[in-house]
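Apart from one protein chain that is not included, each protein chain of the complex appears where it belongs.
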Amino acid sequence: MLKIAGKTLLAAAVLALASPAAAQDTIKMGGLATLEGAFAAPGQDSIRGIRMALEEHKYTAGGKKIELITGSSDASPASAIRATRKLVEQDGVKVMIGPLSGSEGLAVKDYAKTQPNVTFINGTSAAQDTTLRNPAPNFFRFSTEGAQWMAGLGEYAYKVKKYRKVAVLAEDYSFPYTQVFGFLEPFCRLGGKAPVDARFWVPIGNKDYSSVIAALPDDVDAIYVALGGADAINFLSQYQQAGGELPLIAGSITVDQTVLGSKGKIRKTVIGTPSAGPISDTWDDPRWKAFVAQYKKMFAGKGGFPSPSLFAHGYYINTKAALLALDKVKGDLSDGGKKFRAALSSLKFETPTGMVSLDERRNAIADIFLTEVVEGPDGNLVNKTIKVVSQVSQTFGVPYKEFLKYGQVSRTNPPCK
Amino acid sequence: MPGASGKANAYPLGINPAFLLAAVFLIAYPLFASDFFTFQIGAYSLILGTIALSLTMLAGYGGMVSIAQMTVAGFAAYIMAILGTNSVGVMGLGWPWWLTAVLAILGAALLSTFIGAIAARTEGIYTIMITLAIAVAFFYFVRQNYQIFNGFTGFAGIKPPTLFGVYWRDPTPFYYLTLAIAAFFYFAVLYGARSSFGLGLQAVRDNPRRVRALGINVFLHRVVAYFYAGIIAGTAGVLLVWFNGRVSPGIVGVDMAIDILVIAVVGGMRAPIGPFLGAIAFVLLENFAIDLIDRERFNTVIGLAFLLVVLFSPDGLLGIWRRMESRIRLPRANVRWGGRANRGDWHPAGSPERT
Partner (left out) sequence: MQRRTILILGIVLLTAALLWMIFAVWPGWLIDAIGRKKTFVNTLLNGITLGGLYFLVASGFTLVFGLMRNVNLAHGSMYLLGGYIGYEVAEATGNWFFGLAVAFLVIAVSGIALQVAIFRRMQGDELRQTLVTIGISIIAADLMLAVWTGTTYQFDTPEALYGAVVLPVISVIKSSGAPVFIKYPMYRLAVLGVAAVVGIGLWLFLNRTRIGMMIRAGVNDREMLAASGVNVHFIFALVFAIGAGLAGFAGVVGGTALSIAPGEDIRYLLASLVVVIVGGLGSVTGAAIGALLIGLAEQFGLAYFPTYGVVLTFLIMVGVLAIRPQGIMGTR
């Protein structure tokens, strides 16, 4: 161990001496994702997204070679900062892509303010405040965030499904708060009810939902569920086993492919469940189909998922934006990236999921997909695209000052009495 | 790094040349190291080393392996955010930095004393189990409590003060701050071990029943040790929150708690320099393992290193160093390291009593 450490120290010292001179014809790009711990699988798919964009550009942009250096966090903000600091201060990257999760994003945004000459572009982190309040001038998000992902779902539940009163079941941290906010805000504005005492916030990682299921009220039209991964599978199968009969409305990661493709007995419960998010697996559009085909070509049989996850998608879009802007400025970052960031701000480009541009706080305006779980032709469960909600902004079209009055996302926002 | 019992006079001027060399290196380090190496490698190693030092003190001298040392440090970090200033808009009472720092350290020491009072009623391996359970309980509590601890999100924007015209978060000043504090506690533990309290604690470790028969209050000795360990870990916790600029439940999670144990054990629990060696190795691996091996299996590497050390070199890196040294200079090394009694059995006290 000592030996490894010594070698590393030596190697690092050499690197530290060598780095300023070598960077003439290459641009160092950092890619940060969760490559360890329980989020390792999404983290790997994120790196696949970066590599797809780089491959498309043959690892060159603006006439310069792009060198990708990866960093890894364990999804905690402190580790994300340490990995970012290493990439920026030690490896000397000028363009950062990442991170993956919400609280990491907030931390990286804060760190970005201390590195004004480095440009930070989001991965898939989807916390509202990363760009909404106190944004960093050098942090860009070409992927959308958790509240935006819910666009159209509240109206759909109220107008089409005719639900008037819902209960809420969600994990107890900021991402579900953001999703609940995004869903309830329009739903309640239309007249829907979701009393605060019918909102159940369970600790993340909870496996046994039987008592929560028993405590769910009977006098509601539906349950809005924002749980992710294992938690979602556990809840859905236990709900079905307990004979639960209320219809569900789902958050963006509650009925995604990882949940629908699992072995759990959830079929009866989830069919017909509406949801919304930044991608739709079955979208019948040539751009999306080409993206999926490319993903399969590169990663099928090499550890890739059957279809790109929203992590691959988000990292792809953000990397793509960086490369397009680098092309525009001919790879010139000699002014501390000023021109590059100006190019990013005014960038508007076609992605596999439609047109993307930025608002004045550098957050994406993009299309959101309203979906519903159906039984596919071969009997498996898939999300069918019901509607594409076009060009959703972070403030849902409300003026910025007005939107801030809605307050920060929390367990009780909106109150919705 | 003379042994705890200090037969150091064998060297000219009474100072081990290796020790002098290390001191000069540590003081001159920021002159040739980059900001990154000064801050993220140097200062961070010293902070983790200091937290692990508090564990080494409890385990090495007191025979009490507490998994909750990271919890104590994290509690101090939280107090800094709650009573001081943060940018989240929850709590942040805005008290002056020196007052919050003192209260944070005292609060951590009290928490440590409380943990000690629960754990010290039992002995041996019970301590690991109970402190592990307490650590997890604290983690769940801060993650779920939004009124005081701001739950899952935690706090951000916690900054050290600007004092004497120096911003203490800048790499070089911050490094010297951590170095000074780490050195202070290093010597405190080194010389504290020879005080009557330190000797009493080691006696409690080696044979609590005999010590009790001598009329010494075993329980009190242990709890006081937890109090001191709390001061060390709490001070490191203040540095940690200044280093990170933020604190969230992840900092007091099981992973971090186990990391501290790994650092202490891999470094070696026999002398207060051990945890610092362990911390340097750990931080270097954490930062650069991704350049050498697949980062995905980082935990396997850490776990293997830990396992190998526990299986084959119970004294950790320190033990390896000592064996190399004793091969070169056999007689003296033996004298220096033989000072502490019961070399073979570094397991905690109480086991003879329980069987």
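So that you can tell them apart, the chains are marked A and B in the order they are listed, and the count of residues begins at 1 in each.
Note that a residue touches a chain if its C-beta (ideal position, glycine included) is under 8 Å from a C-beta of that chain, and two chains touch if they have at least 3 such contacts.
The shown structure was predicted, so the numbers you read here are calculated from the model rather than taken from an experiment.
Visitor: Taking the whole complex into account, name the chains on display that the unshown chain touches.
Guide: For the complete complex, the undisplayed chain touches A, B.
Visitor: In the full complex, which of B:V90, B:L106, B:I125 or B:L199 touches the chain missing from this view?
Guide: Touching the chain that is not displayed is residue B:I125.
Visitor: Using the document's definition of touch, tell me which of A:S237, A:T371 or A:T385 contacts the absent chain.
Guide: Answer from the full complex: A:S237 touches the omitted chain.
Visitor: Which listed residue (A:D172, A:E185 or A:D256) would be found touching the missing chain in the intact complex?
Guide: A:D172
Visitor: Looking at A:G229, A:P274 or A:G331, which makes contact with the chain not pictured?
Guide: A:G229
Visitor: Can you list where subunit A touches the absent chain?
Guide: Looking at subunit A, the ones touching the missing chain are residues 37-42, 172, 200-203, 205-208, 210-215, 229-230, 233-234, 237-238, 241-243, 258, 262-265.
Visitor: Residues of subunit B in contact with the chain that isn't shown?
Guide: Interface with the chain not displayed, on the subunit B side: 65, 118, 121-122, 124-126, 128-130, 132-134, 136-137, 140-141, 144-145, 254, 258, 261-262, 265, 296-297, 299-300, 302-304, 306-307, 310-311, 314, 345-348, 351, 354-355.
By our rule, only the chains that are shown with their structure count from here on.
Visitor: Between subunit A and subunit B, what is the separation of their C-alpha centroids in Å?
Guide: 37
Visitor: Which of the residues in subunit A come into contact with subunit B in the complex?
Guide: Listed in rising order, the residues are 1-2, 4-5, 8-9, 11-12, 16, 35-37, 40, 44, 70-72, 74, 76-79, 81-82, 85-86, 89-90, 103, 106-107, 110, 134, 172-174, 203-204, 408, 410-411.
Visitor: Going by the contact rule set out above, which residues of subunit B touch subunit A in the complex?
Guide: 34-37, 39-40, 44, 87, 89, 140, 143-144, 146, 151-154, 156-157, 244-246, 248, 250-251, 253, 255, 266, 280-281, 284-288, 290-292, 295-296, 298-299, 305, 317, 320
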